[in-house]
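Here is subunit A:
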Amino acid sequence: MLGEGIVKGLAETARNFLGSFVDEERLTTVEYPEERLPQAEAARNFPFLIYDGDDAEKGLRCVACQICEKECPPRCIHIEKSKDKKPDYVGKQQFYPAVFDIDVSVCMSCQICVEVCPFEAIRMDTQFELSTDDRFGGLLWTKAELAKTNEYYHSIHPTEAGETDARLDEEKAKVAAKAKPAEAEMQAKA
Partner candidate 1 sequence: MSLSFLILALLTLGGAVAAMTLHRLVHCVLALTVALAGLAGLYLNLGAQFVGLAQILVYVGAVAILIVFAVLLTRGAEIASQMDSSRQGRFSALAGGVATAAAVFAVLAWVVLHSPTLSAPAATMTQVAPQAAMQQIGDALMRRYVLPLEVMGLMLTAALIGAVILALEEKPEAQ
Partner candidate 2 sequence: MSAMVTRVVLEEEESARGVEGELLEISMGPHHPSTHGVFRMDVRLDGERVTRLKPVFGYLHRNHEKIAEKASYLAAIPYTDRLDYLCSMTNNWGYALAVEKLAGIPVPERAEYIRVITAELTRLQNHASLIGFLLQDMGASGTPLMYAFREREKILDLFESLTGARMMCNYMRFGGVRVDCSSEWLEAAQNIASSFPQFLDEYEQLLTGNEILMARTQGVGALSAELAVNAGITGPMLRASGVNYDLRKVDRYGIYDRFTFRVPLGDHGDVYDRYMIRLLEMRESVKILEQALAAIPEGPIIDPKTRLRGLRPKAGEAYGRIEGPKGELGFFLISDGSTNPYRYKVRPPSMINLTVLEDMCLGRNVADVVVILGSVDIVMGEVDR
C-alpha cells in the first residue's frame, strides 16, 4: 500500500530520535574539546626525534644517516650532516644531524620514516592540536622542536617504547660484551 515504506521510515527515525536521549550507542558525539576520547596507543600524527638522558643535543639518537630523508614519500625531511662526531647510545662515534627539519605542512603522517630508521631515533607523536597562525615558520619544525625525551615516548606509546628499549638494551649488551671494560665504564658515565 502506498505510504507503507514511508511510515516505516518515520518509525525508524522516531526510534533514533528517542534513542538518542537514552541510548549511548545512538548518541556517539564526543563534545570536543571539553570531552576527549582516549587516544589509541597506535595513534600517529607527526614524527619526533628521541633523545636519551637530559641533554637533547647530546642524547639525540639520530646519526644523520639520511635514510628517512631519502625514503620519505613526500620528501618533507631535511637533514644536514654534522662535520664532527659524537658518541651514540652504544658509545660508538657517529655523526649527528647539524640540521634536522621536518616541514609538517608537507608531512603526510605515513610512518615510513619510523619504519626505515635503523637507529630507533624517529618515532610518531600523537599530538594533533597544532594549529598556528604562522604558516611557514610555525610549520617547519627544527631539531630543537622535534627532539623529545624517551620518557615522553614511553608515555605516549608504552608498548612500542618497551619493545624498542628492549631491542636497544640487547644491542647495548652485545656491544658491552664485546667491548673492553674501560669503554663500558665510559659509557656508564655518559
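How these were chosen: all candidates are chains of the complex that A comes from, given by their letters.
Note that a residue touches a chain if its C-beta (ideal position, glycine included) is under 8 Å from a C-beta of that chain, and two chains touch if they have at least 3 such contacts; residues count from 1.
Values in this document were obtained by computation on a predicted structure and should not be read as measured data.
Checked against 1 or 2, the single candidate touching subunit A in this complex is 2. Against candidate 2, in their complex, subunit A makes its touches with residues 2-6, 8-9, 11-13, 16, 26, 28, 40-44, 67, 71-73, 108-112, 115-116, 124.
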